[in-house]
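A protein chain is absent from this complex, but the other protein chains hold their places.
So, subunit A:
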């Protein structure tokens, strides 16, 4: 044993002793602070100040009434904000312009995974965002049960650009309420998995189901979750195989993430924003006038009558994934300041009715 080693041993032992003397219970706070972090994160996602219950919101909406006036400046201000944060005109979809080959991107719905755009994926993207900007009159149609028996179909069809969420049914029984036109339909990979077995087996039902959305864009968040990429790409392959009219657009994860951040700053705490809010935000950035239909995430309508969750079924979503009521309040706020128009009442003769 060399004397040098002995000395080192002694010094290190001494240092330990000093540490133990100075911070006698140094082990304890580690666990406690970890717990604190967890709690803080938990509170961030599920805050204690959860919204007032839905009855109060419905009451509030009723009190404020649905009177509405377009406010160009508010719309312009909001569009400016949107452009500053997210730039939907360029980043809305994955294009050859904004995602060159070899670029590495992070999945926006996952923590740890990134992907690199390779040759085969790159060839699926359009050159640039394929809309003629700015769009004039947009309608964003949610799937809320409030649309049932609303008679809004005609009004929706009057818009220049109709966006719909999550491959809704547009069969003849619903046309009166939700319209028949569509220019952009979102499709979640989870729907592809549940309804079409990930398109691994027969693809005929999928292709047949798509026919009702003639010539619309299918907007898929392909790069939000790792598991969603393959099914989304398969949607593209399927539609190109049969030479369908629809075009597939892939959502840009950077765009989705910046929109998520934007709303998080405004106090929407959820694991993930709903597709509807993504679409409304995009529409507010892309269109001059925005009207939204079927955004009503409550189980009773404004006359306190129970309604179904969707206009076509009553399957409730997983709880705790989306924060629908908070999103609704934000949209309601935008409606109040006149940046968009939210249709909650049935619209029988609205084509005559001026926007007042």
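Methods note: a contact is a pair of C-beta atoms (placed from the backbone, for glycine too) under 8 Å apart; a residue touches a chain by one contact, two chains touch by 3 or more; residues count from 1.
Everything that follows uses one rule, which is that contacts and distances are computed from a predicted model.
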Expected UniProt protein name for the omitted chain (select from "Proteasome subunit beta", "Alpha-2,8-sialyltransferase 8E", "Eukaryotic translation initiation factor 3 subunit I" or "AP-1 complex subunit gamma") would be "Alpha-2,8-sialyltransferase 8E"
Hey, which of A:69, A:204 or A:264 is the one touching the hidden chain?
A:204
Would you mind spotting which of A:118, A:241, A:313 or A:345 touches the chain that isn't drawn?
A:241
Where does subunit A touch the missing chain, residue by residue?
200-204, 207, 230, 233-234, 237-238, 240-242
